[in-house]
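Apart from one protein chain that is not included, each protein chain of the complex appears where it belongs.
Let's turn to subunit A:
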Amino acid sequence: MSSKIDPITRSVVQHRLSSIVREMGEAMLRTSYSQILNSSRDFSLAICDTRGRLIAQADHIPVHVGALPWATLAVEERFKDVAPGDVILLNDPYQGGGSHLPDVTAFVPVFDGGKRLLWTIVRAHQSDIGGATHGAYNPGATEIYQEGIRIPPIKLYEAGKPREDLLDLLALNIRNPREFRGDLAAMLGAAHLGERRVAKLFSEFGADTVEAAIEAILDATEQQTRAVVSTWKDGVFHGEALLDDDGHGRTDIRISAKVTKKGSDIEVDLSGSDPQSTSFVNSSHANMQAAVAMAFAYLIDADIPKNTGALRPLKVIAKQGTIVWADPGRPVTLCTSHPSNEIVEAIIKAMASSCPNRVMGGWGRRFRIAIQGEDPRNGRNFIWHMFQARPGGGASIGGDGYSSIGEWHTVGGLKFGSIEVAEVRFPLHFRQHEFRPDSGGDGQHRGGLGVALDMVLETQKPAKGNTAGDGARHGPCGMLGGKDGEPHRYRLLSEGREPRVLRTKEVGIELRPGDCLEVRSSGGGGWGPPSRRSADARARDAAQGLVSKAV
């Protein structure tokens, strides 16, 4: 069938679909209400077909995208009677193919005549999703019920008519309903925009042609991927990475990857990973699949389209009941960052001997802070999530790592936004926000630097803080002889109290007006032995104040 499609048509359809998801992303960015979306871009867009195959995606947050096919399958299983004008919403990792509860996903079907062919999909991280703590991350949770409201696939719109009762139900369970409604409107707007554009594509080329072009795109992408993989060394390779702790007394939780590479096929087996936890560091199934896909995507060529075709050479094996695939009912909120980062790192480490020129030093871990308080300038409540102080990226054969760039699961896709805008919107004062010297892992190529942030709380009433993350014990790994990056180190400075090191999983931190958060985020891992670093590069590091120690 695909042979009938001429290369120009295939190219037009392929680029049109990716420009549609890009346009959906622009709409999302520009219309959403909460800072986590309109500044930090914690959302993703995709087009999947009715078989749950990923056809096109926008390069926002890699860890979202690989999970969307699983959510699509859950929707297909639940609803056999989808009509034009329907909108389906979900977030549940066990009943809806979701990753974790704050990631709410909207699906809009695209029809050609009476035939339903594709979904335009928007997944966005909500600033709050109910549950025991504000801001969705609850280190104390031992059951998913404590993490927020669970939404199985539901029809939020039926034939173009919104179910206001359902909307009210959701909004009532969320702390900042106004923002939630604004963000939901933005999500639906973006999905509908995509629907219109895809419908136009059908009318322009005919649905048959578009469908045939899609098959041809997926096949071509598979071939392209296999050609790359077949150049790597065959063998069975092992790698592992450690989570600091689960916040409930367990430390050094191991993620173990056994990778079998043969010809153009790759099999990743995570079944040797440690058992599941009582806390939110567990991964859901969809998220584990997404993390493996993400690691693979980093090793193949950057310009290969990231669709189902690219993932065909990849086989994933895992065991339910382990940290990478928890039993139903377990809490999972941290999973899109942890253990996602550790899953990626274990796989990349394993592949160091198979394709050394493609692996990179470890990228930073996520260590978040959310603050809830009252803005004295307008008396309104606010919830602020920290996206500043991005950690450093790993070094590679190409050179030193990026500084202030992000984690394995975001890799420069999360924007920390303008500090000026943050100061206008929140009662916060950013005293310092600069590179953190000496944080990048040494090596022939140095890991990128983390950031030193000192931020003062300018409320009149006390506020509450939560942390959620990892990477204060273990820094991002060095690769092929490179050194690890410095781990995170956050402290709370409060007048009249001893400075206190913040743990990565804390609830209800008491913050007083004038308190200063002293954040030092991790650097990235180095690549290659430090003995091979050039004298020029070392002199430059010193002149720029990036490295203070004499080596």
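In this text, a contact is a pair of C-beta atoms (placed from the backbone, for glycine too) under 8 Å apart; a residue touches a chain by one contact, two chains touch by 3 or more; residues count from 1.
Heads up, the rule we're going with is that contacts and distances are computed from a predicted model.
A.B. asks: Unshown chain, UniProt name, "Carbohydrate ABC transporter permease", "Cytochrome", "Simple sugar transport system ATP-binding protein" or "Acetophenone carboxylase gamma subunit"?
C.D. replies: For the chain not displayed, UniProt's protein name is "Acetophenone carboxylase gamma subunit".
A.B. asks: Identify the residue among A:Ile121, A:Ala472 or A:Leu546 that touches the chain left out of the display.
C.D. replies: A:Leu546
A.B. asks: With the full complex in mind, choose from A:Ala132, A:Ile317, A:Val421 or A:Val501 the residue touching the hidden chain.
C.D. replies: With A:Ala132, A:Ile317, A:Val421 or A:Val501 as choices, the missing chain is touched by A:Val421.
A.B. asks: Kindly state which of the options A:Cys48, A:Ala216, A:Ile405 or A:Leu457 is in contact with the chain not pictured.
C.D. replies: A:Ile405
A.B. asks: Out of A:Arg116, A:Arg368 or A:His433, which touches the unshown chain?
C.D. replies: A:His433
A.B. asks: Which residues does subunit A use to touch the chain missing from this display?
C.D. replies: Touching the chain left out of view, subunit A contributes residues 8, 11-12, 15-20, 23, 27, 29-35, 38-39, 59-60, 62, 178-179, 182, 185-186, 188-190, 192-193, 196-197, 204, 297-298, 302, 306, 358, 360, 363, 387, 390, 393-394, 396-406, 411-421, 423-424, 429-435, 445, 448, 451, 454, 543-546.
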